[in-house]
Every structure is written in structure tokens, then in C-alpha cells.
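Structure, as C-alpha cells:
For this view, one protein chain was removed and the others were kept in their places.
As written, the chain order gives the labels A and B, with residue 1 at the start of each chain.
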Amino acid sequence: MRSDRAATVLLIVVLLALVALPAVAGKYYVQLATKILIMAVFAMSLDLLVGYAGLVSLGHAAFFGFGAYLVALAAPQYQAANFWTSLPLAVGGAALLAAAIGFFAVRTQGVYFIMVTLAFAQMVYYVFHDTKIAGGSDGIFIDVRPDTALFGWTPFDLANFVHLYFVVLAVFVAAYLVLRVVLASPFGRVVQGIRVNEHRMKSLGFPTFRYKLVAFTIAGAVAGLAGYFGAVQYGAVNPEMLGWHLSGSVLMMVILGGMGTLAGAVIGAAAFLLLELVFQGLSEHWQLLMGTTIVLVALFLPNGIAGLAWPLQRGRSG
Amino acid sequence: MAEVVLAVERLSRNFGGLAAVSGVSLECRMGEVHAVIGPNGAGKSTLINMLSGDLPPTSGTVRLRGRDVTGLTADRISRLGVGRSYQKTNVFLPFTVFENARIAAQSRLASSLRFFRPATALRAVNEAAERAIAAAGLEGREGATVASLSHGEQRQVEIAMTLATDPTLLLLDEPLAGMGAEESARIVALLQRLAADHAMLLVEHDMDAVFALADTLTVMVNGVVLESGTPERIRSSQAVQDAYLGGDEAHD
Partner (left out) sequence: MDLGSFLVQLLNAVQYGLLLFLIASGLTLVFGIMGVINLAHGSFYMIGAYLAWSLAGKIGSFWFALPVGVLLTVALGMLIEWLLIARLYARDHLYQVLLTYGLILAFEELRGMIWGNDVHGIPVPAPFTGSIPLTETLAYPVYRLWISAVVLALAVAMYLLIQRTRLGMMIRAGASNREMVQSLGINIRMLYRFVFAFGVALAAFAGMISAPVSSVFPGMGGQVLIVSFVVVVIGGIGSVKGALVAAILIGLVDTFGKVTTLELGGLRVLPDLAGMAMYLLMAGVLLWRPEGIFGKRL
């Protein structure tokens, strides 16, 4: 509980700094912060599965990428999609996809679940990569950002990087708060019980399949939300946004930060993207540095950065 | 006579070619304590696993208040009013005592698909959890993490969780295993109180407790029922004396 309070205080300080950022930092840093916030939402959605429900998904990028693709598919090329309809479309579409994949994947456990989520995500990848639905392996450019006009009034402009930053910041805060509330709810407690001891949850009368499927669907929806803004910021979508390298990266973010705490997922996303930048600056062979870092984290930092600050609070064992 | 809560007919379970339980029939009425005893390997745990839905039977039927529940999954059987405790402590070690009982009590909500209210604000659930904790003798320990408790206290958490689901039929698999004398006496007294308005199927090795509690006994050996009846009848049965009570395992 103390660590939760410390995390809350820290987050409020960070939040104030984030609000002030565009006033003091240049375009490059604002855009980097936007990207970090988008990935933080993505990482939190996976943490709901890995850190709280005990479901290690290695196919989470499928939902991020699907949300991203729906931005491009919501309107013909060179035309703006409507923000107010395309956003629910992307989130709902990702949720539906997650429910469909989860319906099969959640029947399995442990290492099967890891392999099955990876395989189904790759199936989605090939649908977009091998067919002409959405530009094949090249993907699609989003030439015009979604239009936010509401009854003739335009509250913000997504093509403006400062506006986009504040919208993403608001989405991040909302996602964080909603996930916190959900985790403390009766549903959230059931999910955490399943992680600790699924057998006993069943014998207490909980149909665990249903709860795991709902958790998988919620996580997919939030990943789709992140994917929507990922596509808006990047200005293009391509199959790599669904690919298993992104699934591996987001898993690394969750563990690097410290799973089982939402703040850990946020710290992990920031740390991962900053590490990537540092390594890219150091060497053209930065993937070797990243791979080595991931190996070292797996060996020596099982509870992540948050685990260093408040040792073994909710880290998994065994 | 009181209502038959549990009726088991010719229940069998094979593992490969081996019959762990074969052709077991028994009944348990409201207000009755039915103890199942027998040496290790007699099939008692397999029997209780079939009754709780942890293991599907190979053949035979299980009825709860007349309803055929054979082969239903554990969660559905639990929701029909069956509370089970495990021989090997089966709890949520990282959670507090209160959260263990609370989540058990929460299982009686029609659905836990509620997302936007804190779980701890469900008053009826909290009260059921508190009652179960008090009944199991764990008052004052609500805030302790279960992993930090003694083995005996963890056994009490096991019972508190079972009670928190407000069951009609209790399936207790060696509830006294690993408890000290004082804790044992407390649990025996608790079970005596509960017996009035529950049906109870008890698997237990502590013969003093069994004969203090049971209205009916079933003796199992090698997967089959050797003898069934009142405590007096079991005590005086030569077959039971030979196979079990008089044997080496009587005092383990």
C-alpha cells in the first residue's frame, strides 16, 4: 500500500512535468514524449494480462496493429477519417479481434498460451502482409489525420504535434485511471486470484474461462486504443505494427519496468524507448546491445526497475 | 427424516487400467456428518475429487438434492452449494486472510463482471467474509498475509474460505491434518456447531475426531466400500477391525 501511495505521488509530479513539457521543450522531445505515452498505454494493457492475470501473451501487437490499421481503413486514402467514429471503431475492432483470438487461446495454459497467442498474432500479420486488404507488405500512408470537427467546431488538430501530445496525454491518464479502477473492482480481484491460484478460483465457483476471456478482450481494446494514436502519430501503418518483434518489445517493457504495477509498465515503456535511442546513437549494431540487455534483464532483473525501488511487492515467483 | 442432500450411486474412477474407486454408493442428509475413513490409498481423495467436480467420474451418478450433477465442472458444483476444503492447503498465499475469505464470499455474487466499483465496497460480501473468519477462529489476523501464517493458521484459512461460500454441503478433506491439539479441538467444536444446518462429508484420519463428529461412517479399502453404518456398528465390525481399525494405520 505504501508503495502504491509513493507511486501515486511520483506520478502526479511526473504528470505536472508532462503538462509543462511543450512549454519548455522542442518539437523532437514533445514527439518523443508522445511516442512514450502511446507505448505506455500499450504496455499497461499487456501488464493487465501478464502482471495481473498471469496470462503471458506473446501476440499483443496484433491488437495494437489492428487498431492502427483501422485508422487507415476508416477513410479512403487522401481523405480524413472522422475522429469521433474512427476511434470507437478502432477500439471496438481490436476488442472483437481479441475476443475471437482469446476464445481459442484462453483455453490453454502456460507455455501453450504463449505459443498460441504468438501464432494467432502471426496469422493476423500474414492477412495484412499477404493480401491486398491494406497495401500488403508496404502498408498504407495516412496522408490526412482524422478530422476532429464536432458540429462545425474543431476542438483540436491532430496534425499539430502539440495538440496531439495533449490528446495522447489525456488518453494516457484516462487509461491509467480506468485500469486502476477496474483492477480494484470485483472483476479485477477475480483476475488477480486467477493468477495466484486458478484451481482454487474454480473450486470457489468462478468460471475462470469467462473472466480470462474478458480480461484478454479489455487488454486488446486498450492496445487498440494505443495503436490508433500510434498510427496517427506515425502517419502510416504497416504489417510490422502487428508483428511479433513489437509483441516481444512490449513484453520487455512490462518486465523491464516491473510487472504487476501499472506504474512499472509506464516506467518500462519510457526506459525501453530511451535505451533504444541511446543504443542507436552508440552503434549501428544497436540490436545486439538491445538483445544483450534483454538477456541481462531476464537473468538479473526479474522484478524490473520498480523491483529495485520497492523490492518484491507483487512480483511473481516460481 | 431430513432431506437427502448428497446421493452417490455406484461411483467409479479408473486411472488407466487401475480402479481407484469402484462402485461406491453413499448418502448424506441435512444435519448429518458422514465420515469416510480408510487406509492411505483407499480412494478417499479420488472420491472427494469426483464429488467436488475436480475429477470426472468414469461411471456412476452424483446427485445434489435430487439433481444429477455427474461430470459437472468444479465451478458449477460449487455454485450449487458445495463447499470444499483441501487436504493440501490450497489458498492464495500472497493475499491477506481477509482477501482470501472475501474473494471466496464474492463467488456467491450472481456475476463478478462488475468493473467500476471497488470490490471492498460490497458490504454483504465483506460481512460474509468476516463471519467466516470469526467462525474459523482467525479474528484479529485479517490483515496478515497468508504466506506469513503458521501451517495451522493456514489450515484455518482453508476452512474460512470454504465457509465463506455459504455452502449447504461441506466436503472436508482432512481438515485437521497438520493442526495442533488446541486448534483441532476448536475446529471439531466448529464442525459440531455447523453440523446442525449443513450436510457434511468428512475424510479424516483423526479417529477421536471422527467418532466424536460422525453420525454415519463409510469405511473404504482398495477403492471399494468395506462397511457402512453407525459408529457403533463400525466399531464392532470384525471386517473393519481386521482391515483397518485394528491394523497399523489406526493410530497414524
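Quick notes
Methods note: a contact is a pair of C-beta atoms (placed from the backbone, for glycine too) under 8 Å apart; a residue touches a chain by one contact, two chains touch by 3 or more.
Because the structure is a prediction, the values reported are computed rather than measured.
Taking every chain of the complex into account, the omitted one touches A. Which of A:52, A:69 or A:244 touches the hidden chain is settled by the complete complex: it is A:244. Of A:137, A:154 or A:287, it is A:287 that touches the chain left out of the display. Among A:7, A:21, A:36 or A:56, only A:56 touches the chain left out of the display. Within the entire complex, the positions of chain A that touch the omitted partner chain are 50, 56, 58, 104-105, 107-112, 114-116, 118-120, 122-123, 126-127, 130-131, 244, 248, 251-252, 255, 285, 287-288, 290-299, 302, 316-318.
As a working rule, only the chains that are shown with their structure count from here on.
Contacts from chain A toward chain B in the complex involve residues 181-182, 184-190, 193, 196-197, 199-208, 210-211, 214, 314.
Listed in rising order, the residues of chain B touching chain A in the complex are 52-54, 73-76, 78-79, 84, 86, 90-95, 99, 102-104, 106-109, 112-120, 122, 161, 165.
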